[in-house]
Structures are given as C-alpha cells and as structure tokens.
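All protein chains but one are shown at their positions in the complex.
After this line comes subunit A, so read on.
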Amino acid sequence: MASTADVSGLTELNGPPEQRSDDAHGYYTPAAQKLVDAKAPTGLIKDRWTTRKMDNRLVNPANRRKLDVIIVGTGLAGGAAAATLGEAGYNVKSFCYQDSPRRAHSIAAQGGINAAKNYKEDGDSTYRLFYDTVKGGDYRSRESNVYRLAEVSANIIDQCVAQGVPFARDYAGLLDNRSFGGVQVSRTFYARGQTGQQLLIGAYQAMERQVAEGTVTQFTRHEMLEVIVVDGTARGIIARDLVTGEIETHLADVVVLASGGYGNVFYLSTNAMGSNVTASWRAHRKGAYMANPCYTQIHPTCIPVSGDHQSKLTLMSESLRNDGRIWVPKNKEDCTKDPRDIPEEDRDYYLERIYPSFGNLVPRDIASRQAKNMCDEGRGVGPMVGDFRRGVYLDFADAIARLGEDAVREKYDNLFDMYERITGENPYQVPMRIYPAVHYVMGGLWVDYDLQSNIPGLFVTGEANFSDHGANRLGASALMQGLADGYFVLPNTIRDYLADGPFEQISESHPAVVEARTSVEERISKFLSIGGSRSADSFHKELGNIMWEYCGMERSEEGLRKAIDMIRELKAEFWSDLKVLGTADSLNQSLEKAGRVIDFIELGELMCIDALNRRESCGGHFRAESQTEDGEALRHDEEFAYVAAWEWGGDGGQPVLHKEDLIYTAIEMKQRSYK
C-alpha cells in the first residue's frame, strides 16, 4: 500500500502507455496528438486545488448579474451549482425535464455519502479517501481531480447539515456514520435509506430560495435538445417546452451540463425512466469529446427481472450484504426447489468460497460478475427469463438465527418491505433473490481540471462527466462528487472563465443559432413523418438486450463486433420504421422518447467501439480475452493507462480516438486483489 509519504513524490511512476493490441482497428481513426489536461496545477497534490483557486481570476460583484449562466439539470450537481451561482449574483437559468427540480434522479440514491471527517478516529484522512477512490476505480481516474474531491468532501457535510438535512445522529446529537461498500473506515454519512432524497431536497430548497430572490429562473418540463456553438464557443441551448411543444432559444455566456448518467442505454437499469444521454450526446455531436463511454457500473444487489413487461430494475441497498449470505444450489437439479428444502451441504456460498477474506463483501464488480457466472453455469434461481434463471439467493436465515428477527427487522425493514411489495415473497421466510443490474456510468463527457469540456464555455458536472471514478465507482462517492462539483468546484472554476466577460452579444438570427434551431425542428418533424410500425420503446428494448448481452458485465472481441453490426442495423430500422403518433405542438411523450432512443442507439455503438478498443479487464469492464489463470480481471497498465476520449466523426464517419495519459505521482499503481 502506498504510504502518505508518497504524497510528496513527483516522479512519473508509469511512463506514457503504448498500445500494442488494437481490436478496434478499422472502427476508428487515431488522433495525431495526445490530449492533455492543461489546467491542473503541478506540484504537491495536496496543494493543487489551493493553487488553482488562488490563480483563478475574480469577477466583480457588480458585473456578475450581467453574466448569464445556463445549467441543464437540477440533480445534486446542477441544483447545488444553481443555488451557489445564484447566491454569488450571476444570472442563472436552470432546466430540467421533470415537473419540479426536486424530482431529479439523485433523489433515488439510498446508501449514503462519503466524507473524510474522521469523526470515528479510525484512521481516515483526505489522503485515505483519495487512495481508496483511485484504487477502487482500478487506477483509471485522474488523480488531481480525485484528490480535490476528497479534499472538499468534509465541507459538503457542513453545508448540508446547515441546510437542515436530517442525517442520522447518535444519542449525543452528533452525526453518525457507517462503513460502506467494502471500505475499512466509517466515513459514510446517511439518512436511513434515503440519503439522496434528503441531500437533493437540501440543494433544491437552496435553489428555490434563489428563485424567490430572482437570481435563478427555473424552466421545468423543458428538454435541452441542442447546444449552440458560436465560433467554437458554447453560447446557449435550444430547448423544447414539453407542454406546449414550443422550440425555444436560450442564449448565455456559459453553459453547464449537469444532466446525469446514461445507464438507461441498457433499457433495464436502476436509473429513473427519464434519465438519458441527449444533452451529452448533442454536445458530443457538436464537438465535445465523450470519454470512456464503455465504463458501466453494475450493482450486485437488485431485484431480478420477472418478465418481458419489466420497465426498470430496483436496487436493494448494498448494506444488505453486511448480514445476508449469498449462495446458489450446488446441483442444477435443485434450482427449481424451494430453497428451504435444500440442505446446507448442497448449497454453494460461492463468494465465501472464492474470496475467503472478503466473502460476501467483495466490491461490486466482483460480486456482480460471479453472480452472472453462477447463472450462466445454469445454477441460477427464480423464474426462467429467456434461456436461464437470473437470480441468486441472498439469505438472512443465519442473521435471523444469530440476531433475532426483530434486530434484522430494525436494520432492514423498509428494504424487506420493498422487496415483498415488488416480488410478492416474504424475505423473512424465503431467501431473497438478487441479480446484478446496470446502475451508474463512469464514462461521460471529457473535462479538464476546471470541469470544462474541450468546447470552451461548456462545463460538465456530476455523473455527466468522466473524471473522478475511473473504471469502477465505490459506494457513496457519486453523491459526494455531485455536491463537490456543484457547491465547491464549479463555482470556483467557472469564475475564471467568466472573468473574460463581458462577452460579445449574440442575436437569435446568428447563423449558428439558426442552424441549431433548424436542426432540432427538422429532427422532430422527421420522427413524426416516418410513419412506420414500431414504437420508440420497442427499439429501446432491443438496444438494451444487445448492450446487456455483448457490452455488459463480460465483453469479448467477437461479441462486440457482432453488437456493432446489430446496432447499425437497428439504427437503419429506426429511421425507416419508427412510429410516433400525435403532434409536435403539444405534450407528446412518444416524441420525447424517440429523440432519447436514437441518441442512445448512437451512443451504444460508440460504447461497443470503446469496449472493443480496450483489451483489458478493469473495474466493471471484464474483457474475456484478459484474465488471470484463475479467471480474475487482468489490467494492462503499460498499454491502457489512458483516458479514451472520442471525437464525433460525423454521420456515417468514424470516431476519432484521443488519448490522455493517466499519470500518477502520489499513488502507485497496483493490481487489485481481494482474494
């Protein structure tokens, strides 16, 4: 393990990687030059953020109200940023597709939020949180960004408590925390199983306060459909009023995308149904690079699929793995039996068997992949979905015997109720069934240290950017990133950009504005005019099946090539056989879906190309061709220690691959091992 002494190290521990294998040859064009993040200060890692804040220029308070900021998204990242920039005096316009900012997908987060407060005096520190996050991300995140995240984490808790977020407390009235997601210190703050809801309500209320003050104008039921780029710089967005259908032009001095993740590309996921990639994808088509799109996080403890009608998957908090034991029958013949009739000697507690020191608490990617392996071997349980049973048992019988039913009820009551409501089975009596599901994406738009994309004036925060989680996100760190970006990082970095203002006035008749608007209108009329036979939903489902099968937990060269062909066919069929009823000048949910689904289809193709290119296993991404003798994930640091940032290659063209080397100065790259 790297010691804190490494903090001062400035040596490049890994040289610039050189790629030898190139599966994706023929699918992309390599860029001539390496991409670099020129903004991160060099020097001691612990001083970089302080240095950057000092070097950033200031904006005179009197000038702030003359500067217009557009923020797309009202989740933790967007809501917190709108509140903070509004307080600072900028003129903020905030957009979301829901009827209220309070409904952004962040609301669904259950488990908790990390912060290096070291309230338990158990050895936590900024450095340790940084170290755990980089290691957990399988050394594919950017170290300067992660260190900053750990550094501001403690302020987040202060901010939220001051807003009235009701975190769990002990009898002395002080904040309580727990350990989470395989981490050995207690640094996770929580509000029962509803941490995301409470944090979002805090940010939302802070933002509504600014709405009342007049610094923030909120546009709900508005969907951003295009970025306006004038002379290479982002200057606004085109949005559709989802109620009236009106296409609106909104101009500004800077645009922030805080539009969340794109896990819904898999159709079935734990994301909210409306979560989409449209804002990011439209920016990508306008020139913003999409980084590491294939990095998907799969969560091991979700309620399994019950049939074709299924529209989404529900997460069961990871905390269940603290007491539940995971097993499948040793013999395939037993899979249809009542689990209570299967004797102890016929059960395979496979995580405890393979990983004796971590057992049921191995990290998410490992727990997920082993569950899939068991089901692929034909030892899955529950209903037959497709060709096999997709479920493994999460058994509380031992915990109930050891702690008593009341103690278990006290700890997990709401989760057990939720499970029973969805499956109709009582988990106090019959073991729960779980299966992995797509949960979060670590890929997203490329940003520099300032959270600015390669398009000047276009900033990207929260799950929509790529920088902090590498190839695998540890539990309770996405909420931390959303709020760190929104409250503390972006307001500081955007300032430096805005200090260049006042900016040249742009009118609605500028050719770039007209072009953006026309392209939106044309796309909408195209959707309505195809007049085919299939709903947007049916395309989405088909895409999801392809993605899960070939670009899910385990990927292979052969499978990915096949998937790319299938997606290309699907895209052609979409444009010839889509059926959208209704009109453009009214609320039309089928039309909204059509726009999101075609963006997902295009993204899906890029995800497969990215996965094909990365012939190594890391984090949530397991490449069949890259494993150790005993079947564990094998990284190739000498070849792949880089960020893959893809540039849009035009319709029918090839994406261009830009590589940014990942250089670690404060941490040493190690293979992860949980055996």
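Everything that follows uses one rule, which is that a residue touches a chain if its C-beta (ideal position, glycine included) is under 8 Å from a C-beta of that chain, and two chains touch if they have at least 3 such contacts; residues count from 1.
Operating definition for what follows: contacts and distances are computed from a predicted model.
Enquirer: From the names "IclR family transcriptional regulator", "Electron transfer flavoprotein subunit alpha", "Succinate dehydrogenase iron-sulfur subunit" or "NADH-quinone oxidoreductase subunit N", which one matches the UniProt record for the unseen chain?
Expert: Protein name of the absent chain (UniProt record): "Succinate dehydrogenase iron-sulfur subunit".
Enquirer: Which residue, A:Leu35, A:Ile157 or A:Ile601, contacts the hidden chain when the whole complex is considered?
Expert: Looking across A:Leu35, A:Ile157 or A:Ile601, the contact with the absent chain belongs to A:Ile157.
Enquirer: In the full complex, which of A:Gly232, A:Gly582, A:Gly631 or A:Gly650 touches the chain missing from this view?
Expert: A:Gly582
Enquirer: So one chain is hidden, and I want to know which residue out of A:Tyr487, A:Phe574, A:Phe600 or A:Phe622 touches that hidden chain in the complete assembly.
Expert: A:Tyr487
Enquirer: Which candidate, A:Lys34, A:Arg65 or A:Arg169, sits in contact with the chain we can't see?
Expert: Among A:Lys34, A:Arg65 or A:Arg169, only A:Arg169 touches the chain that is not shown.
Enquirer: Which subunit A residues would touch the chain omitted from the figure, given the whole complex?
Expert: Those residues of subunit A that touch the unshown chain are 80, 83-84, 87, 98-103, 105, 107-108, 117, 119, 155, 157-164, 166-175, 191-192, 194, 196-198, 201, 204-206, 208-209, 211-212, 218, 220, 243, 272-274, 306-307, 309-312, 314-315, 418, 421-424, 487-488, 491, 533, 535, 537-538, 579, 581-582, 586-587, 589-590.
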